[in-house]
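Only one protein chain is missing from this complex, and each of the others stays in its spot.
On to chain A.
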Amino acid sequence: MVVGAGMVGAACALHAAAAGLRTVLVDRGPVAGGTTGAGEGNLLVSDKEPGPELGLALLSARLWQGLTERHKLGATAEYEAKGGLVVASGEEGLRALLDFAAAQRRSGVEAVPVPADGLHELEPRLAEGLAGGVHYPQDAQVQPALAAARLVRAARDLGAEARFGTTVTAVLRTPDGAVRGVRTDRGDIHAPAVVNAAGTWGGEVAALAGVRLPVLPRRGFVLVTEPLPARTVRHKVYAADYVADVASDSADLQTSAVVEATAAGPVLIGASRERVGFDRTFSLPVVRRLAAQALALFPVLRDVATLRAYTGFRPYLPDHLPAIGPDPRAPGLHHACGHEGAGIGLAPATGHLIAQCLTGVRPDLDLTPFRPDRFTAEEATP
């Protein structure tokens, strides 16, 4: 059984059902009621440095293509392989970006340097005077809530059962400590394996099973503009500073504009990062900074109205890697959470690897870096 019907839980349920397992998916709210419904739908390889997370992203990028063909996500979930464009404003930033891209290329990422005079061919409305950039054709976009709903439906078509409005209140254990299901406010569900896909709330589910998993929220705002003509913004466009912000350990506010159009017309402007707990209070200073950074990339947005802003909480772990795989401290418990701002993109690989763990198949990727018990007692005490 899978706890959490966000993008990652939906992918876990689909892959488990496809592997022939009897699968139950529960969520205390609806599909995509947490972080999935509050994101932009980034399927990025461009922001990942060589390492375990990039391996996960590349596997996911391949799986996304298969999912899109099988479940027609282009038509039903606005999947678009639009590619990413990372730009640098100055020479120093450009050198760092090109070095980063060269390392990524050695790990299998398509990363094409774009000289300053080639930027407008890819992105005609981009500001003048930028130093250059890198084009990432493997980056893609999806409407995350629709995508999660499509995958839940596909899992149901394969026989999985989904129960919404059902809150897990306890994890059931045998006398020798093995997990044997969950207690919910609507009765017990018995299962020899429980997958914790509770995202930002994954630490709470782990605690119900008596183990520590230090998942914490990192708040982000997204601005939504009025609908604009198609192809005003063609790629996922962001400033090179974004990568440093993602990797930052600072609790302070970081903002770096990530700009992309949606199928319905509005342009989305992310991405701020703050560690302020689960505080949902709207912050004008934060969205003002986002808007200013978006204008620096796309001056054409100056007179465009914003319709609204929304906020959500990325689930992060101290080393910025997710927890994926079985928890040796509670046999039968598996984790699939803590993907920070990358859960939509990394969901298919996560679901695939979890299904391999559940069926006793050797996982396609080494899960050692994602071990849920990798944190020291200090790290695990937020």
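In this text, a contact is a pair of C-beta atoms (placed from the backbone, for glycine too) under 8 Å apart; a residue touches a chain by one contact, two chains touch by 3 or more; residues count from 1.
Please note the rule applied: contacts and distances are computed from a predicted model.
Visitor: The hidden chain: which UniProt name fits, "2Fe-2S iron-sulfur cluster binding domain-containing protein", "Alpha/beta hydrolase", "Hydrogenase expression/formation protein HypD" or "Carbohydrate ABC transporter membrane protein 1 (CUT1 family)"?
Guide: Per the UniProt record, the undisplayed chain of the complex is "2Fe-2S iron-sulfur cluster binding domain-containing protein".
Visitor: For the chain left off this view, which of A:19, A:304 or A:380 is in contact with it?
Guide: Among A:19, A:304 or A:380, only A:304 touches the chain that is not shown.
Visitor: If the hidden chain were put back, which of A:29, A:137 or A:227 would touch it?
Guide: Touching the chain that is not displayed is residue A:227.
Visitor: Touching the left-out chain: which of A:115, A:159, A:265 or A:285?
Guide: A:265
Visitor: Which residue numbers on chain A touch the omitted chain?
Guide: 226-230, 232, 265, 300, 302-305, 307
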